[in-house]
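One chain of protein is taken out of this complex; the other chains stay put.
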Amino acid sequence: MANGDTPVIHSLQELADQFNKLIPHETLPAASGTTEPAPTSPVQMEDYAAKGYHLNVCVQPDQVVGAAEILDSHGFALDAVTGMDWIAANEMEVVYDYFHPMNSWRVVIRTRVPRGKPEVPTISKVYPGADWHERETHEFFGIVFLGHPNLTPLLLPEDADYHPLRKDFVA
Amino acid sequence: MEPEKVCSQDLSQIIKFAKLDELLDLSRANSLWPLTFGLACCAIEMMAAGASRFDISRFGAEVFRPSPRHADVMIVAGTINKKMAPAVKTLYDQMLEPKWVIAMGNCAISGGPYVFPGQYAVIEGVDKLFPVDVFIPGCPPRPEALIEGILKLEEKLTGKRRWPTVTPQ
Amino acid sequence: MSAPEIISTSDTPRETFVLNVGPQHPATHGVLRLKLTMEGEYVVRAEPICGYIHRMHEKMGENRTWAQFLPNTGRIDYLSAMTYNHAYVAAVERAAKIEVPLRAEYIRVITSELNRISSHLVWFGAFLLDLGGFTPLLYAFDDREQILDILEAVSGSRLTYCYYRFGGVCNDVDADFVRGCRNFVARMRPRLKMYKTLVTDNIILRKRLEGIGFINSEMCRKYGATGPVIRGAGVAYDVRKIEPYSIYRDFDFDIPTFPDGDCMARYLVRMEEMAQSLRIIEQAIGRFPDGPTLTHGVPRMLKPPAGDYCFAVEAARGRLLVRIVSDHREIPYRVRLRTPCFSNLSLFEEASAGMILPDALAELGSLDLVIPDIDR
Partner (left out) sequence: MSLSELLYMLVYVVGVMAFVGLNAAYLVLAERKGAGRFQRRPGPTEVGYAGWLQPIADGVKLLCKQLIVPTGADATVFRLAPLLVLIPSMMCLAVISFSETLYGRNINVGLVFVFAFGAINVMAIMLSGWASRNKYAIISAARVVSQDVAYEIPMLLVVITLLMVTGTMNLREIVDQQAGWFWHWNLFRLDVNPLMPVTFIIFFTCMLAETNRSPFDMAEAESELVAGAFTEYAGMGFGVFFMAEYANIVVGSAMATVLFLGGWQSPFGIGSGVIWFLLKMYAVVFTVIWVRWTFPRTQFYNLLNLSWKILIPLSLFTLVLTAVMMKVLRA
């Protein structure tokens, strides 16, 4: 299913190399709010048995669509878009999970956005399935997905303006 | 309808006097048509009650009518969400007079497992929307409990209990 | 007598009206609302509106301890609650590196497969109800009651199980369970043959399902649809085979796929999957080991090391991913549930454009949706 220009990859290492080309090296990912050791480089191979995914890539918010196109060209499918509210680090994190229908590769793309102005470009042009995931993340966290066709609440009532999963949410 | 429905004892051996509304209550009790209104896990137990093993068609209650106009009893089986509340209220209003409501499962009685400080989406109990006749606790209640609920509703209507209640030893 | 040609939904001005297949409708099996823009009896655009049974499972994940969240997992998709228990418990075990004894793994596989069969039986009954045949529902529920008896004797509940614990299962399994499973497998095989002759080969059902509701593998990949939907489109994707977890490596079973991706393909996939689950149960019962069923020393107030971990499981409706983020406290920082029905439904808008109303509702039934699974 890969389109003409990018070669069909046979292992995750080739995929990791493509991501290294995409992401300039000096953007070191900030440590997540937990006491977990900060990842050494933006593209990191993880031990599947311990973490549940093979490749962990930290990208800038505007490179999200580029990463999605690379994965789409290699036949990956979108698993989930997860929002996380690191209130201690005053940042919000958006995690994109990808799985591959043919073999057992699991790739995770992460981005961090400031909590005050959480904006991430939408990938619903590449993956139509992301349309609903992004609407849900928007209504629960308030992360605005730029260019999303219809960013109205999906699970909450239509006129809901509160974001329940934020850490500072009061019912 | 006075709560005590006892006709005069001495005549009942010879002729059975049935006041009209007593007769109506008897017929209404024996043909309760539930509204297919399954919300969540309790709906599967309601379907199991309608199935062959716990058959509620013995009481003439297996005619699950989809349209609120035809139904007599609304079995609220599942969690009432704030987004769903206006729809439930409209359904209740569309149902026609002599109608009854059975709140099946903890979610319908009091919000069940989804009540915690800072909850923003669940209506804590159907009786906040409209009056409820029979509460069936359980999460989800067993099909026998639903049948017991229907018997309890019939007892409320006719004043007489169909089967002897089993008192736990 | 083939299906009518799908009318083109190009935006020529046409007189359409909006039909609300509302939150309370027999065909939605729950509280899903379909806003159908219809032209006559053809569906121009079907927009599913969900959220009517949103029960805040992810919010509850953030104010309950790790063990207190266990009952929630049984109430997300109450038809295959065992697999949801498995996903959450295994994710926490992966985080806290807890070992699970072999006998407990066997019990987990057997109960998950039994739950998968009972979930497919409910789907089989409800799907035939959508197509107008009422009797198969009763026969399917009759079989399902046998499974519920076996599982209730072990786990205590009929539908919303909370049977797995961190490091095993909460109580052991006795000889009745093993004998019950053997009797069930022996009883279910001829029943599946009966369903094949009575229902699958029925000319009206074949006419009703063949060539209706095409979903190809590219659409499945774009929307992330998994489970019988993607297996009905010809892709042999099953988490038990591709990312083998627990002890599914030790069993040989195959993944049924049917290439043409219409309602009939998804129907046949699920019927075939029941037979495969019977094979797994039979093999598991055959070499059922002894030993403990719960590792000791798992602290009551569990504090898994910080970081985020995820675990994927093959639920009855597709791929279930549980992502837990812990910051070394007894309360999870974030619990994310990627449920199969959410993605399976998201492709309904594109898949059902231009179809006639009964076919669109038949396709909705063939997606096998559990609405609280979508809304969480």
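Here the chain labels run A, B and C in written order, and each chain numbers its own residues starting at 1.
Going forward, contacts are C-beta pairs under 8 Å (C-beta built on N, C-alpha and C of every residue); 3 or more make two chains touch, one makes a residue touch a chain.
Values in this document were obtained by computation on a predicted structure and should not be read as measured data.
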{"item": "Displayed partners of the chain not shown (whole complex)", "value": "B, C"}
{"item": "Of C:32, C:56, C:82 or C:131, the one touching the omitted chain in the full complex", "value": "C:131"}
{"item": "Hidden-chain contact residue, picked from the options C:225, C:341 or C:361", "value": "C:361"}
{"item": "Contact with the hidden chain (one of C:37, C:202 or C:216)", "value": "C:202"}
{"item": "Touch list for subunit C against the chain that is not drawn", "value": "1, 3-4, 17, 19-20, 25-27, 40-41, 128-135, 138-139, 142, 202, 204-205, 207-208, 356-359, 361"}
{"item": "For subunit B, the residues touching the chain missing from this view", "value": "23-24, 26-28, 30-31, 51-52, 55, 57-60, 62-63, 65-67, 69-70, 72, 96-98, 162"}
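As a convention for this text, only the chains that are shown with their structure count from here on.
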{"item": "Pair exhibiting more inter-chain C-beta contacts, B-C or A-B", "value": "B-C"}
{"item": "Centre-to-centre distance between subunit C and subunit A (centres being mean Cα positions), rounded to whole Å", "value": "26"}
{"item": "Subunit B and subunit C: spacing of chain centres that average the CA atoms, whole Å", "value": "30"}
{"item": "Intercentroid distance (Cα basis), subunit B paired with subunit A, Å", "value": "48"}
{"item": "Where subunit A touches two or more other chains at once, by residue number", "value": "156-157, 164"}
{"item": "Residues of subunit C touching at least two other chains", "value": "51, 54, 56, 59, 375"}
{"item": "Contact set on subunit A toward subunit C in their complex", "value": "1, 32-36, 49-53, 75, 77-80, 82, 84-85, 95, 97, 99, 101-104, 106, 127-129, 131-133, 140, 153-157, 164-165"}
{"item": "Complex contact set, residues of subunit C against subunit B", "value": "22-26, 29-31, 51-56, 59-60, 63, 71-72, 75, 78-79, 122, 125, 137-138, 141-142, 144-145, 158-160, 371-372, 375"}
{"item": "In the complex with subunit A, residue positions of subunit B that touch it", "value": "82-83, 117-121"}
